[in-house]
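Shown below is the structure under consideration.
Omission of a single protein chain aside, the complex is shown with its protein chains in their original locations.
Let's look at chain A:
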């Protein structure tokens, strides 16, 4: 589906306004720029962190509707964040979309087995990311 169609669709509920917050954990600023732009266009509120530890800290302190999590993060990587989140009762059911440059089946299996809600391989289409976030947040 084209991005323009995705963005022009009205979220379910029909008001066109959302209070859903999405946290992006990604250390590549140019990728963050696009993700932030399209998610905001799709009426999400977006926050960004650049490492795994910061992601966990924000998730435990604030309320988010979903996490977009890059696997190759400096320090604590995406798999570590996924594990810690799933062991935390408050975050056990948080929708987590894993983003990674690793497209191998074994990595996808590892992420899904680790509790990821969805898995998207780089390079990805923005339309796909928006569709996944909407699906998982019920918007």
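Following the convention adopted for this analysis, a residue touches a chain if its C-beta (ideal position, glycine included) is under 8 Å from a C-beta of that chain, and two chains touch if they have at least 3 such contacts; residues count from 1.
The definition used in the following text is that contacts and distances are computed from a predicted model.
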Listed names "ABC transporter ATP-binding protein", "XRE family transcriptional regulator", "ABC-2 type transport system permease protein" or "NADH-quinone oxidoreductase subunit M", with the criterion being the UniProt name of the chain not displayed = "XRE family transcriptional regulator"
Could you tell me which of A:54, A:84, A:110 or A:127 touches the chain that is not displayed?
-> A:127
Which of these, A:21, A:41, A:86 or A:108, touches the one chain of the complex that we don't see?
-> A:41
Which is it among A:31, A:76 or A:110 that touches the chain not included here?
-> A:31
Which chain A residues would touch the chain omitted from the figure, given the whole complex?
-> 2-4, 7, 28, 30-31, 33-35, 37-38, 41, 72, 101, 122-127
